[in-house]
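Every protein chain but one is kept in place in this view of the complex.
Labels run A and B following the written order; every chain starts at residue 1.
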Amino acid sequence: MTVYLVRRLIQALFVVLAMSVIVFVGVYAIGDPVEILISPDADQIERERAVRALGLDLPLWQQYLVFLTNAVQGDLGRSFVFNEPALKLILQRMPATLELAFGAMFLSIIIGLPLGLYAGLRPNSPASKTIMAGSILGFSLPTFWVGLMLIMVFAVQLGWLPSTGRGETCSVLGFVGLTSCSSGTQWSFLTLNGLSHMAMPALNLALFKISLVIRLTRAGVRETMLMDYVKFARAKGLSPSRVTFVHVFKNILIPVVTVVGLELGSTIAFSVVTESVFAWPGMGKLIIDSINVLDRPVIVAYLMIIVLLFITINLVVDLTYSMLDPRVRLESKA
Amino acid sequence: MRHNSGRGVAVTTTVAAAFALLASHASAQTATMAVGAPVTSLDPHYHQLSPNNAVADTIFERLVNTDERARMVPGLATEWRVVEPTVWEFKLRPNVRFHNGNAFTAEDVAFTLARLPNVPNSPSSFAAYSRPISRVEIVDPLTIRFHTPEPYPLLPLDMTNVRIIDKETAEHATTDDFNALRAAVGTGSYRAVVHRNGDRIEFERFNEYWGERAPFQRVNYRMITNDAARTAALLAGDVDLIDQVPTSDLANLRRNNNVRLSETVGLRLVFLGLDFLRPGNENSPFVTDNDGKPLGRNPLQDVRVRRALSMAIDRRAIVERIMEGAAVPANQFLPEGVFGYVANLAAASYDPDGAKRLLAEAGYPNGFRIQLNGPNDRYINDSRIIQAIGQMWTRIGVRTTVEAQPWATFVGRAGRQEYSAFLIGWGSNPDGSHPLRNILATVNRDRGWGSSNRGRYSNPQVDALLLQSLGEMDEAKREQQVIEGMRIAMTDVGVIPLHIQTNIWAVRRGFEFTARNDELTRAQDLRPAAR
Partner (left out) sequence: MSQAAIGGAATPAAPRKDKVETPFRRFVSEFAESKVAMFGLIVFSIIALIAILAPWIAPQNPYDLAQLDIMDGRMEPGTVGGAGFTYWLGTDDQGRDMLSGIMYGLRISLTVGAGSALIACLVGASLGLLAAYAGGRTDSAIMRLVDLQLSFPSILVALMILAFLGKGVMNVVIALVIVEWAYYARTVRGTALVERRREYIEAAQCLALPTHRIMFRHLLPNCLPPLIVIATMQVARAIALEATLSFLGLGVPITEPSLGLLIANGYEYMLSGKYWISFYPGIALLITIVSINLVGDQLRDVLNPRLKK
């Protein structure tokens, strides 16, 4: 087990290295950050000064070496745009994205699992057909479009929910006292106002995932119901609910866990569109803004964090596999 | 509930009006604004960027202010004059206090100017405004003199770009200190109390302000970059003002009784740059003959071709159909009334038949093929405009393909002269020498000219006039030189001007906003509506 973990760790290191090289070369190929950031009436002298100030006057490989040397010491560079440490910028935005992503995951499971289970157990009922049709809508409509529709209906027409932004936030400590909502890591799910701001973006982000969970669950249930052991359990006279929730459920969890795990990562990584439509101040909005102005330190730091996140999630998914399904043995992979 | 001075007394006469006032004042304590472009820093000297300047203008002030028509008006300086051709003297406003209580003096001005070139990591600094000054002389606490090596007429204009900071607070401050609000201490009518990078800034009224009292106790300044979401936030009543109103929503908002629009013709020209780098006997990268083969020459070097391309464009149709009226057709960089506006320049008329004749005259009776490039995320409706021009050029026989790219990839390629024709914009300072020097002058590193001359237009006559004007201390003569330079460049079609954008803000009923032609969305320009 330890050997396994250590090996995964070493592999992770290589992945992170490869990532940083790709980003360096990629951003270099896309364009020149100074062209984008500099005032259009800046003259040559000012341009050259800016290039030097951002460390872009060195050859690319030297820039990369400088970056590596600093990265080893825990410094991922300063944002070209904000002149703040890239890592700090990202960590500041992280809670907003995390709570949105977890909110969406939560919605997708509490909505998706029961609906999928129902559709799988009664595949021919009209309700199931409606569920399946609905799930198709869930992943065929472009996110940005659904987002705007949600805003138009629930904020502009009905006025039930705030249109955009992240409402009041509190730190976890603040929750206890209900007064100190200004220090520490800020979470908006701790206040009613914050929750109301979160509802629409979380749902928008969850739509695709809900459909995915519904379909995976249904497919799994239908398959499992025909398995010999389920037939046997039924024949034994076990109650339908016990069959469903113990025998069937346990088996369909594997693909669902894989995909949900994977999707958690991609939800965090790709919440870009939702965050931009709902003006949600998370990492996704930061990265798209950074890409637009080629703020390389932020792009690199962000991607390194995301890679680490993915590696962790994949590790957890693999570990969960081995617990859920004794047939998959981690050790045997060596 | 706090009432504003005299107004409350006058209105108590009628009950209905009193109720109206009550309602407007209840909301008047706090206002929420939503802007479309993110502010990247509260350090007023870190990054030359309109959104940053707008916020800096709320917290800090300048020696020379500009009013909503971009005319220079007294700010922290009450008057300024030329003592001798190379010396400018500024008299400073007495009894001005910074947010921390410190008095404003000439020391602060000298410190600010010294800081401009020394902001670490600045991606676009303000150093250009202190570079012409060779020596700063503090005559007394409220008088300061700037010595320049050569006569420099633009110094007051430069001072409209420099926000003054408190020497004591900012002596060792970094950009981080400004962002964390520790150093964000100015003399403006609001002070910043909350700053969440790229998300929101919250201002509070500064009660000891020297001038007109800020209308709101508190202003939330939010950044909503998505156009539709910004409009939706206004319609839902979550924000009281939005800037950069999308043109697609204009017609609808004009009909809405709960919304008022505040608009003015701006200083930003949208124009087409053309390839002047390749000489007449070489190929331009995206120009071919009608069969897609190299043409063997660069038709854009022929003024008749350039004129034909300009005449083929129906600017009125673009303004009406694409911009939904939010622009004015243009034949030059600046709108009427601004220093350096060329009054006797022929209007850019739409004449497709004349364009075809000119093309034939130039040796292209059957036209040629060209690609028109442009950004798709930079200027209002940029990718729509180039498509419309593609239609119009194709109609006179210049078969046009159109390609739009994100600014990040577009601007670098345009700067390397990789395009034959491209759409771009230019936001001018309110002085004709500004576009002349940066767009139309021959690229010259030593003089700092042609910084955004991406087509590489070059005309010795224009250069000579510009050079004269930059050393001319007589304003009337200087304006004549600038006008003449611009007239020559425009007649020569150094660029193809399209339209000048209208700047539009939308407020909810009960609010009023002073539209500025420099595009800045400043908190102090939002007020409760007068009744």
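Definition applied: a residue touches a chain if its C-beta (ideal position, glycine included) is under 8 Å from a C-beta of that chain, and two chains touch if they have at least 3 such contacts.
Treat the numbers as computed from the prediction; the structure is a model and nothing was measured.
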Hidden partner chain, touching residue among B:73, B:114 or B:251: B:251
Residue among A:33, A:194, A:265 or A:282 that touches the chain left out of view: A:265
Hidden partner interface residues of subunit A, rising order: 7, 11-12, 14-15, 18-19, 22-23, 26, 29-31, 129, 132-133, 136-137, 139-145, 148-149, 152, 208, 211-212, 215-216, 219, 222-223, 226-228, 254-255, 258-259, 262, 265-266, 269-270, 272-273, 287-288, 291, 299, 303, 306-307, 309-311, 314, 321, 325, 327-328, 332-334
Interface with the unshown chain - residue positions in subunit B: 227-228, 231-232, 235, 246, 248-252, 317-318, 321-322, 376-377, 383-384, 387-388, 390-391, 394-395, 399-406, 408-409
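Just so it is clear, only the chains that are shown with their structure count from here on.
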Distance between the centres, which are taken as Cα means, of subunit B and subunit A, whole angstrom: 38
Subunit A to subunit B touching residues, read off their complex: 30-47, 49-50, 53-54, 78, 80-84, 89, 92, 148, 151-152, 155-156, 159, 162-166, 276-279, 281, 285-286, 289, 291-294
Residues on subunit B engaged by subunit A in the complex (per definition of touch): 38, 40-41, 43, 46-49, 120-125, 127-128, 131, 175-176, 179, 196-200, 222-226, 228-230, 232-233, 235-238, 377, 406-409, 411-413, 415, 426-427, 429, 434, 437-438, 445, 448-449, 451-452
